[in-house]
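One chain of protein is taken out of this complex; the other chains stay put.
Labels run A and B following the written order; every chain starts at residue 1.
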Amino acid sequence: MDWLQIFNNTLASILSPSTLAYALAALGLAIHFGFGGLINMGVAAFMAIGAYGYAISILTFGFPWWGGALVGLVGAAVFALILGIPTLRLRGDYLAIATIAAAEVVRLLFMTTTFADVTGSAGGLGGYHASFRASNPFPEGTYGFGPWTYNETDLWVRVMGLMTLAFATLLVFMLTRSPWGRVMKGIREDEDAIRSLGKNVFSYKMQSLVLGGVIMAAGGIVYALPSAVNPGVYVTSLTFFVWTALLLGGAATVFGPLLGSLVFWVIQTFLTNFLSGLTESGILDMSSSQAGTLRFVLVGVALMLLVVFMPQGFLGDKKELTFVR
Amino acid sequence: MPTPALLRRTRFGAIVAFAAFLAALFAALVLPTAAHAEEGDPFKISGIVTFEDEPLEGVDLTIDGPGGEQDVTTDAEGRWTVQVPERGVEYTITLHEDTLPDGVVVVDDTGEDETPNEVVREMGQGGRLTLNFFLGEGERITVTFVDQLFQRLFQGLNFGLMLALASVGLSLVFGTTGISNFAHAEMVTFGAVAALLLVGPASLALPVWVGIPLAVILSAALGYALDATIWRPLRRRGVGTVQLMILSIGLSLAIRYLFQFFIGGDVHQLPPMLPGGSIPLFGAVTASATDLVSMAISIVVIIAFATWLTRSRIGKATRAISDNPALAATSGIDVNRVVRIVWIVSAGLAGLSGVLYTYYRPGLTWDMGVQFLLLMFAAVTLGGLGTAYGALVGSLIIGILTETISLWVPADLRFAGALLILIFILLVRPQGILGRRERIG
Partner (left out) sequence: MSADITPPVSRPKSTGLHIGEPAAGVKKVDPIIVASGVKRTFGGLTAVDVEHLEIPRGAITALIGPNGAGKTTLFNLLTGFDKPDAGSWSYDGKDLANVPAHKVARMGLIRTFQLTKALGRLSVMDNMKLGQTGQTGERFWHSLIPALWRKQDREIEQRADELLVKFKLDKKRDDLAAGMSGGQKKLLEMARALMTSPTLVMLDEPMAGVNPALTQSLLDHILDLKDEGMTVLFVEHDMHMVRHIADWVVVMAEGRVVAEGAPDQVMRDPAVIDAYLGAHQELDLGVVTGRVAIIDADPTTDAEASASVDAAVIEAEASAELDAEKENDK
């Protein structure tokens, strides 16, 4: 059991693009659910639209990387509008079903061989990094220390991810302390009361859906930034993992999603390495891929326990009663 | 200020955005493919079409591969030729038999090739590929559109029936407890996995007619176990339905990955119920013995279930609770007992559905529940959440729809059709066909 490597990898995951991507996705979901009370089970679709929008713009249309990112974000906003119009009037679990169905339709559209020329179908998309790497301000070299040692490309990816996350967090922070945030809190508690005071509830819910969706798409872009766009990633399991991260940290808080994603990924990485070490050294009599599936079982169990015993998460207020109804 | 016109603008904006999105998609599809195979391409595929040593003119062929599709017609000497951009790759050459003279077809000497008019060849590094088709006299078996339609309808009915077995359980659980149970999909998979362990040649290898009922019983037992350990204690605790829905999501994750842990990522097959072979039914519609048995089982079970629901005391109590839980409880119905029975029955039905689904796909995978779940939700929502008959009607519609839609839409998109219907129904009539308006809040 190579403990040194296990801990090294675990610590490195704190700053991995996956963690940053999850943090963004969870932040977007916090706006949907934590502040708006919208049960969005289509997180994976928003992330996919961000990632595919980014990659397709670069590969098929020859956009520069920031243009691709813009397309991904705008695509998510459009998707939110299209999704919201029929579904925002629906009660909780109806919205969940509608969003999960919409997400599956999006995934199928990206997977189908009909559009394979553009989307790469089951193979996904890769090789779109040239433009991003070309704008790297960091000269060639090694940066950082210990488990956080990166070459200039990895550093650039992480810096970009962190800047995006910081910007999004600041945005959300400011919103929650504004009168707009006050209206959203009221809507979450009792829509009819807010309506009777003259506020257009539908419009506010739509704004929250679009904003959260755009932030989720940013997460998808960060996820795809260093590697590839693989349709096998944007499945309902991804949505459920992001939900777990959000509930873990605290759904109705600004920093909860960040903390939850961090804890989620650190534990995931630790378990992967730990279980792998156990199987390699023969302590566990199974293949390492089998051991890998065990950690997802644990995620499922964790979600179950969380939602019943600690729905407010680490940073949430127990009195807040995360689930209104 | 939040304008009164925002809603109108939003709708208009969404329509414009959607149109723009479609336009972009269209452009993306058209532009790249048009850019490819050109005159200047260096490599060549060619051939001659003759029949009884006479060249045939005007025969159409299509060559597909890197560079896109190209159509070509034979000239007066029966020759055809196309330029292609790459060598060392595979090309598919299809001869359109309907452009051959009457009574002439492409003949397959080996007796194994079902579509001898379609050939896949690799072009070697030489950059030249020649292909000739063997023609002979024969009848062309054409499957008319109507035949295909009926075949699909039949398949769709089969699928719809097995979907119904699982969906009615989901609907009843929702009706009596208010929970949208995302883990229901895993109950379906569980039935198949249990059957695999009992009947599979690698494990217990029980005869199929023993193993399948046992698998159903095991599924029902699992339903009982879950109710006793999870659902009932939490109902007593007063946990809200939204929380329970998310809990069911966690449960589905845990069970699903447990399946992956035990059976891996492969596709597993169940041994056939009856010896294979196609049985022609009517017209050009054929079915296998397994299909027929599966439909028979589904129909019998559904009728038995419907009778139970309508006639028996428990069945009536179930409907009473779905209608008005408080009233049902005060009129002396033991709600807990009825709910437990509902969980048991719905789990058993789901397990049976899983076995039939495995024969239909064919094959069982650890994650086959996921897509099935969405179809179940589509069926239940379409028919009306909370009503068993609604689930039945919805399942039949969804089943037939997914099968027949593949006549017009690429096969890997056929589930998308069902899902779009789901979203459409939620927009237009959220209570479904048989549901009642007040339910959706």
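We adopt the following convention: a contact is a pair of C-beta atoms (placed from the backbone, for glycine too) under 8 Å apart; a residue touches a chain by one contact, two chains touch by 3 or more.
Here the structure is a predicted model, which means the values were calculated and not measured.
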item	value
Selected from A:N40, A:T112 or A:Q207 as touching the chain missing from the view	A:Q207
Selected residue (touches chain absent from view) among A:L11, A:L70, A:A122 or A:L171	A:L171
Those residues of chain A which, in the complete complex, touch the missing chain	171, 174-175, 178-183, 185-186, 189-190, 192-201, 207, 211, 319-321
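Assume only the chains that are shown with their structure count from here on.
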item	value
Centre-of-Cα separation between chain B and chain A, whole angstrom	29
List of chain A residues in touch with chain B within their complex	39, 56, 60-61, 75, 78, 81-82, 85-87, 90-94, 96-98, 100-102, 104-105, 108-109, 111-115, 117-118, 199-200, 202-204, 206, 235-237, 240, 243-244, 247, 290, 293-294, 296-308, 311, 323, 325
In the complex, chain B residues that touch chain A	2, 4, 6-7, 10-11, 13-14, 17-18, 21, 25, 28-29, 32-33, 180, 234, 237, 239-243, 245-247, 249-258, 260-261, 264, 370-371, 374, 377-378, 381, 410, 412-413, 415-416, 419-420, 422-424, 426-427, 430, 440-441
